[in-house]
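Note sheet for the following structure.
With one protein chain removed, the remaining protein chains of the complex are shown where they sit.
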Amino acid sequence: MRVSKPCIAVLVATLCPALMFGGTISGKVTYTGTPVKQKPIDMGKEPSCAKQHATPITTETVVTGANNVLENVVVYISAGADDTTVPSQAVTFTQKGCQYIPHVVVLHTGQELQVVNADQTSHNIHPMPTVNREWNKSQPPGSPNLSEKFDQPEFIKVKCNIHPWMAGRFAVLKTSHYSITGDSGGFSLPNLPPGKYTITAWHEDYGTQTQDVTITGNETKSIDFSFKAKAY
Amino acid sequence: MNKHMQFRMGFLYLALAALCAFPVAAQDAPDVGPHPPQPMKPMESHIGKVTGHAKDAKMNYRRYCAGCHGDQGDGNGENAVWLDPKPRDFTMATFKCRSTVTGTLPTDEDLFDTIGRGLTNSNMPIWNTFSDQQRADFVAYIKTFSPRWEKEKAGDPIKIPAEPPVTIESISHGKALFTKLECWKCHGPQGKGDGPSAATLTDSKDQPIRPYNFAGGGDDSRLKCGSTNSEVYKIFITGVDGTPMPSFADVIQPNDAWDLVHFLRTLQVTRHSKENDVLKAAGGKIPAYVEKQSEAPASQSENKAAGGGN
Partner (left out) sequence: MRMGTQSRFGGKLPCVQFLATAALGVVFLILSSSQAANALPAFARKYGLRCSACHESWPMLNYFGQKFKDNGYQLMNDRDAPIWQNASYWPITLRITPFWSRESVNKVAVDNTATGEAKMTTTGFNLGGLDILTGGTLEKNITFLLVPSSDENGAFHFESANVRFDNLFHSPWLNVKMGKFELDSFISEKRSLTLSASGGGYQLFHFIPVGDGNIFGQVGDNQLGAEWMGHSYNDRTRLSAAVFSSTDGSPDVPYGQNSYTAFFAGSQAFGAGKLGVQRIGGYAMFGVAPTTYLTSDGVPIPGSGIGNKSFSRIGFEGLFYLGPKLDVQVFTQHGSDNAWFGACYGDIISGTCDPANNNTNGATLPTGTRNPTWNGAFVETHYVWNPQFTIFQRSEWVRMSQQAIPGTPSNLGDIDNYVFGYRYNPFMTSRAGFAFHNEYSWIRQRGTSPVTGTDLSTNSVMLGFDFDF
């Protein structure tokens, strides 16, 4: 039986770290101060979307949970884990109810992004990169998914010009070691071989923070990030 | 003899004056700004048989372009603050008028044509006064401002199939597409640039930008990237990068695209065109489009837009 070389490479890449190393960095992201209140969105100009939301949704620039938890923070290894393996699985980015789901999508450079329009209205997907190439594509209802890639690591704002309230982020990273905070604010970066790492936490409005962590073996190191909320 | 004396006197004055003037000349006034980046990259452009060289455009760029586009090509010339829309920032290497797919670099010909065509509804003049060589030199010079031109190749030019005849059916289908693709959300039901999203539009530098008003001009009205039907076709297939205008390349079939072009021409109500002639011959009204086969129903939203149009 012949197994292609890429196939073996993928197998080794996925299995080996899990089997051989068990270092984990985990923690929680919180904020201090009072975040700016998110504004309700008036979708009156797009009734097909408005009727999908029983109560008006709000902007998602800063999403918080109980106990000062900060959501939508991408925590990733920015140095120490050079990771050139591009995940073969595509990441999905859905437009539904004139909202981006998820609000922040994390991608590896070169990883496929599938853009889905689940709405009954046209959207245009307009990423606004500065390092990568800017493009802008229309996606009317019922059209096939768009498949795109980004070559350079960058946090990219994406918007729909037709529905100006729609705002999302593509976090394009050079690593697969990332975690994005949900309503618990927690993150976990498992399967790390021993070594010195720089951990970066990025939030679309509050910017980035970094911490250095050294993993010596099969251990779990706990670090927390705390962002100072902007009052405006 | 007398004359010679006078000549000599003249020279003396001139020499003295030059001595006094040059120290002042040596220090540039702040308005002049830094000179274009050096050392100059040996960038070339190729337009047909003409090869443009960046270094040859240096002086002319300063003369003709830098006032708006800036010595560094960043769109921050001394006039930029007064202009709307803002001058192109060449360091971003994002260009509106391309023959290539969205997100790719334009071809040298695209830039060459844009310089000679000018950009309507902006302060970019029609620079058709240069020799082809000079214009090609400008193209090469513009390409020195972004490293992208060294790393990437220009995108593949899109293919434009032959234009089918203009018929009232074609116009009618174009109108249905205008509704279905929601062109009207920005351009307005009558193409007057007054759609519901028009007021909120911004370009990639967060500057307000207006959608094109098709009804705005007469016979000499130009569109941003040309005035022929195939140039209109090109605009919505390639998109206008750096603006809210997206590419429809993935979502429209070539024949449908031509139908849309034919309909767009009828939005230019005061312009003489074969499309307007066909429309007039059909009684001046665009009939509702009748679905032929398995296309997704568009009639609902069509009615909505037809209420505003005629």
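Letters A and B mark the chains as written, and numbering starts fresh at 1 in each.
Simple rule for what comes next: contacts are C-beta pairs under 8 Å (C-beta built on N, C-alpha and C of every residue); 3 or more make two chains touch, one makes a residue touch a chain.
A quick note: this is a predicted structure, and the numbers were derived from the prediction, not measured.
Put simply, the missing chain touches B once the whole complex is considered.
Which of B:Gln134, B:Thr167 or B:Ser273 touches the hidden chain is settled by the complete complex: it is B:Gln134.
The chain not shown here touches chain B at positions 2-3, 6-7, 9-11, 13-14, 16-18, 20-21, 24-25, 29, 31-32, 56, 59-60, 62-64, 66-68, 78-79, 82-83, 118-134, 216-217, 219-221.
Here is the rule we use: only the chains that are shown with their structure count from here on.
On the side of chain A, the complex with chain B involves touching residues 45, 121-122, 124-126, 128, 130, 133-144, 146, 161-164.
Of all the residues in chain B, the ones that touch chain A in their complex are 92, 94, 102-104, 148, 152, 180-182, 185-186, 196-197, 200-202, 204, 239-251, 296.
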